[in-house]
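One protein chain omitted, others in place.
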Amino acid sequence: MTGRLLSLSRSQPAFAASLAILGAVVFVAIFGTWLAPQNPYAINPSAVNQGSSAAHWLGTDEFGRDLLSRLLIGVRPTMLVAIGATVIAGFFGTLLGIAGAYSRPALSFIIMRGVDIMLSFPPILLALLAVGFWESGVFSLAVVIGVLYIPHFARVAHSATLQVTRQEFMEAEHAMGASVQRVVRVAILPNILSPLVVQATLTVAAAILLESGLSFLGLGIVPPEPSWGQMIGTARGYLSQHPMYAIWPSLLLALTVLSINVLGDRLRDTLDPRLREE
Amino acid sequence: MNATLSGALVLVGRKLLTAFVQLWLVATLIFSVMYIMPGDPVLLLLGAESNPSPEAVAAMRGQLGLDQPVISQYFVWLWNALHLDFGKSLTNGYPVAKYVTSNLPRTLELAFAAIIVAALIGVPLGIAAALKRGSLRDTVLTSIATIGISVPVYILGTLLVLFFSIQLGWLPASGYTDISRNVVEHFRKLALPAFALGFGLAASIARMTRSSMLEILGRDFVRALRAKGMSEHRIIWQHVLRNAAIPIVTIIGLQLGNLMGGTVLVEAMFNWPGLSTLLVSAVSARNYPLVQGSMLAIAALFILINLVVELFYSLLDPRIRRRRS
């Protein structure tokens, strides 16, 4: 797999660039607190809404706080929410999906109808309700968004598992009297991993957008912690007087989501057997 | 044909039953969420700037029926909903059904306008990219499409307002005018929100058009046609497009369904008085019956549109039809 990725990135500059950007994002998410040139929380009433200067490379926000520092430390909550949500959705969704495909019909029916019902809801509306009654923070946002994407994973895992169970080696495993756990671990999981990985990239991107949308509506991470979405939501009000305030986080957000999407596309092209031939 | 029709009827029947159960579960879920949520409609009703006495609060609560146990409120609501009575707004006693029916067409209109914009841009782009897979044109078009789905709708919307209404003054920044009052004004106010929503969707429609075109292009029958020496032009316009049309239309239909709740941010930004605006304001006023009503309407529309799309798909796609029978 690594070898294939390497050869891909050599032949495709966009893919290489996305990998580089995502690498940088992860690096900043981990080390952002140390990278920030200034205290991202220190307010300075005499320097609000300023453009770039030697003191503040990207300018300041409405509290006179350094935008660059805030952008850097804003990566961590954004990524924690997105990745946390994906892990939650991936774990429970896969579990449900496999169970739905690999259990008694009655149980399977209940699980998959439950998934349908959850899917009959635009995620942002449920998040709107759910975030309203919880104190919002990285953890609760990750849980809410994660729960919302469980059905998406469940569907993917379900259909992939159905395909796998029809294949012959599964019959062999059963014939050998393997336990359910073993079948899932050895036979099913490795064979449904590809679509799940693709789904995971989609979910990370969607979770970033959903978090930013909720922050935009004022339901995101609690200030003074910054997140990109929250910065964009606030900056929208200052668009005509301080356009760069909105443009920096928008650019970074769009670039990150873009990189994840490019990565997802390439992964799908590489991993999806139907598209691989040619 | 007869078998198909009865098959379709059975499908519709089963789907409607499922939809009914879905709506019931949705209603129950919202009901419980609303009552866990902090906040109190009575305090808001008695005045945002005043110190209501406990007696006045209790009296108001009694008048609105909020002093009953939650369980009995739930069953009363459910019983009434079964009789198509969705209750009254807590704030002014105005029927929830009237609120919903006046706002629902506006959300539908916005969604349809956005989907038309999206299809008109997205489908041709997707086809153009698929026909020259791997070429520079493909790379550029796919990149644009990928950028399109990566830019949140509220960033795009904000830029559109800044440019078209504040800078150029061509289009109103927000609002809504009833079509019966002023047709031109109506569509001028529809333009920006429809485009803000449509652009993002166009990107995903383009991507999906491209991939379904590619899938069809990779099928054996295309190879067979090529081997038979049919012109590439004819293969694409007569065979590939016709086959790709079904998944493309399906995708557009599903997008339309998603838009039923997906207009939240755009409706909020443009002050578009649709279902989401109704929902958001009902949530912030803790107007429980109105939250229930608007949420149910959104879910019902979503389910209904998906049902229609699925039906359409199963009637048109021979493979699915065969599997059903």
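The first chain written gets the first letter, and so on, giving A and B; residue counts start at 1 in each chain.
One rule holds in what follows: a contact is a pair of C-beta atoms (placed from the backbone, for glycine too) under 8 Å apart; a residue touches a chain by one contact, two chains touch by 3 or more.
In this text, contacts and distances are computed from a predicted model.
Chosen from "Glutathione transport system substrate-binding protein", "NADH-quinone oxidoreductase subunit M", "Phosphoribosylformylglycinamidine synthase subunit PurQ" or "histidine kinase", the protein name that UniProt gives for the omitted chain reads "Glutathione transport system substrate-binding protein".
Although it is left out of the displayed model, the omitted chain contacts the following shown chains in the full complex: A, B. If you put the hidden chain back, the residue from B:80, B:238 or B:284 that touches it is B:284.
If you put the hidden chain back, the residue from A:26, A:42, A:107 or A:180 that touches it is A:42.
Along chain A, the points of touch with the absent chain fall at residues 41-43, 45-46, 48, 62-64, 132, 135, 218-219, 222-224, 234, 236-238, 240-241.
Not every partner is drawn; the one left out touches chain B at residues 37-41, 43-54, 56, 59-60, 91-94, 98-99, 101-103, 161, 165-166, 169-170, 172-176, 178, 180-182, 184-185, 188, 268-271, 273, 277-278, 281, 283-286.
Throughout what follows, only the chains that are shown with their structure count from here on.
The distance from the centre of chain A to the centre of chain B, each centre being the mean of the chain's C-alpha atoms, comes to 22 Å. Contact residues on chain B toward chain A in their complex (touch as defined above): 18, 21-22, 25-26, 30, 33-34, 36-38, 139, 142-143, 146-147, 149-152, 154-155, 158, 162, 166, 211, 214-215, 218, 258, 260-262, 264-265, 268, 276, 279-280, 283, 295, 298-299, 302-303, 306.
Those residues of chain A whose C-beta lies close enough to touch chain B in the complex are 14, 113, 116-117, 120-122, 124-125, 128-130, 132-133, 205, 209, 212-213, 216-217, 229, 232-233, 236, 239-240, 246, 250, 253-255, 257-258, 261-262, 265, 274-275, 277-278.
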